[in-house]
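Excluded from the complex is one protein chain; the other protein chains are retained at their positions.
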Amino acid sequence: MDTFSLLLNGLSVAFEPMNLMFAFIGVVLGTAVGVMPGIGPALTVALLLPVSLSFGATGSLIMFAGIYYGGMYGGAISSILLNTPGETASIMTAVEGNKMARDGRGGKALGAAAIGSFFGGSFATLGLAVVAPFMVMVALSFGPAEYFALMVLSFMTVSAAFGGSIIRGLTALFLGLAIGLVGIDKLTGQARMAFGVAELRDNISIAIVAVGLFAVGETLYIASQKHNVIDKVEAIKGSVWLTWQDLKRCIRPYIRGTLLGFSFGPLPTGGAEIPTFLSYSTERKTAKGVAKEEFEGPKGAIEGVAGPEAANNASAAGTLIPLLTLGLPTSATAAIMLAGFQQYGLQPGPLLFTNNPDIVWGLVASLFIANLMLVVLNLPFVGIWVKLLMIPRPWLYAGILTFATLGIVGAEGSVFALVLLLAFGVIGFVMRRFGYPLAPVLVGTILGPLAEEQLRRGLMINRGDWTFLFTSPIALTIYAIAIAAVLGPVIWRAMQPKGKNTVFAMDGD
Amino acid sequence: MSSDEEGAGGSRLHSDDGTTGRDLAGLGIALALFALAALIWWDASGYPVRRSYAQFGPEIFPYIVAAGLAVFGLLTVRLALLSEFPPREEMSWPPVLWIVSAIAAEILLLRIGAGFILASGTLFGFAARGMGRRPVWLTILVGIVVSALLYTLFRHGLGLSLRAGPPERLIDGLFRR
């Protein structure tokens, strides 16, 4: 089969020493930064995007894949040891993982997480290699009607999935849509929301919005807290290595987590949060005997770490399918990777596979390598990662801000970009303080202009006839999924006994 | 779930007085949303009419967004009046002001041509001071050293264009030979 010869060719690209090095750097940086509280893979990629310019398209994309996986695992480390999820995907890992760490089994939890990441990541990448070419064929039949339906699906599921309050989630989404309006309208050349400022005639760069909301907003939020919580790093007691008994307990959660992550990753539902939530609740519900006791008691169950960790890495690979074949970002990191592609003049979509097969298959192959490196690096070096958390907070956050502004100033070459960065930082701070989720802002900023363009393009092609939206069977199917995705959880939630809902009530911003 | 798991998602501390009365800050958010909606509406109403086969032009989407923001502004007013925002921790202003002025200082210094190193060093220093480290002259000094290293690394290592002032020209001179 052609796919596998292409994949083999990709492996040979990924195994070039330079590219191996980029994967290595990516995994190290991603893990290092993912360990820091509040900084996830999305931000790391955003910061390194302008910096990586000189690495060339293949090299920097391979590095991004490493950062993505590394960031996921780094989040697990701080979740388990500090009970502080570095990013949203590892919220569920913290629940059982930190209990295990306090029980002196932190090493086993980290081991289960590392192997789970490898398992989920590798099998989902294999799935990517098999399914992606098929998705390309589907993608070519997508016109404005189908794309618009996809945008509707994304908007509905993302706003339903993020945050505790629907009102706050949708307000955040509309704020994002408003940001997306700024700049020249692509279809007519009309400048919108520019108010005569030359810099505002371009669209506001996603990097500025993301770094402002997340990095600057987070720093302000941490600074504003009067009672600084003093976190204590848990010592690693006992062996990192899992016993045969532990592994046997992990296998089923790995498989279930991988399936959940891979099937939710490509759906525009906003990344790894939902599959990790589902994986955790599945494991908890199906637990029996010792595991059930550990879930309910203070000891912590290894299944509760294994499942979500496999799920979040599997969803990371799943996310790449719509990104590579449709050009559709389904998570904040994917959105930033999309910007990375465009920076090199690569338009992700059906033609990326035909026009740049070496890059695509090199990327897929490097995902395997990145996964392998994760395990190799992290099992023996957990102690080193933990030391990063010991950087005193003033230096840590001053460094984060310095890096953030360096990236923005270097990329935009204009001081005005910093003014925008500060504005978004303050907005991000206010939003966090008042419990608004941040991710819908990014979704709105990215997908808003796309949805508008697709709709207006479709109307131009059909000369003002709106019925084109509802004549395509694919589009109608997508609308049906959108309605099911939004109403499904509501019905499901209504059917649950009240006590078990607490898991889903946590806001994952 | 037992109570000791709270930290995973809920590191937010609960204030005592957050649950009673109206939330004035929440009304402020609603006001900001109304202002943004009005701004978008006003901007869109000024676009010239253009012929298009789509039958509508660049103004329709802004109108929809403005309308949506206004609706959510109203709902925010409701949230604020019923105090339905999650409880907030008591806020400590000085660190926040230090960090905001850190970025403002970098903008100002870059504008007057002081160059990346001094501007970014001041940012670093103010931010570290804001997070509780003093004295400020020391943090700025550390910031300048860090920024000088970053400048050398990114300007000469990666070719990223960063604003040059007097200190940068000195470093560039070392690389010129």
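Miscellaneous remarks
First chain written, first letter: the chains are A and B, and each begins at residue 1.
Simple rule for what comes next: contacts are C-beta pairs under 8 Å (C-beta built on N, C-alpha and C of every residue); 3 or more make two chains touch, one makes a residue touch a chain.
Rule of thumb we're sticking to: contacts and distances are computed from a predicted model.
The listed options are "Ligase-associated DNA damage response endonuclease PdeM", "Tripartite tricarboxylate transporter substrate binding protein", "Cbb3-type cytochrome c oxidase subunit" or "STAS domain-containing protein", and the UniProt record of the chain not shown names that protein "Tripartite tricarboxylate transporter substrate binding protein". Touch with the chain that is not drawn comes from one residue among A:Thr188, A:Thr319, A:Asn371 or A:Thr402, which is A:Thr188. In the full complex, subunit B touches the omitted chain through residues 48, 50-51, 53, 159-161, 172, 176-177. Where subunit A meets the chain that is not shown, the touching residues are 18, 50, 53-56, 58-59, 139-144, 185-189, 191, 198-199, 201-202, 343-345, 347, 349-351, 354-355, 411-414, 453, 457, 460-461, 463.
Here, only the chains that are shown with their structure count from here on.
Taking the mean of the C-alpha atoms as each chain's centre, subunit A and subunit B sit 22 Å apart.
Those residues of subunit A lying in contact with subunit B across their complex are 50-51, 53-54, 79, 83-85, 91-92, 94-95, 98-99, 164-165, 167-168, 170-171, 174-175, 177-178, 181, 185, 187-188, 190, 192-193, 195, 216, 219-220, 222-227, 229, 296, 298, 392-395, 397-399, 401-402, 405-406, 409-410, 413, 415, 418-419, 421-422, 425-426, 429-430, 433-435, 448, 452, 456-457, 459-460, 463-464, 502-503, 506-508.
By the touch criterion stated above, subunit B contacts subunit A in their complex at residues 1-2, 4-5, 7-11, 13, 25-26, 29, 33, 36, 39-40, 43-44, 47-48, 50, 52-58, 61-62, 65, 68-69, 72, 75-76, 79, 84-86, 88-93, 95-96, 98-100, 102-104, 106-107, 110-111, 116, 120, 123-125, 127-133, 139, 142-143, 146-147, 150, 154, 158-163.
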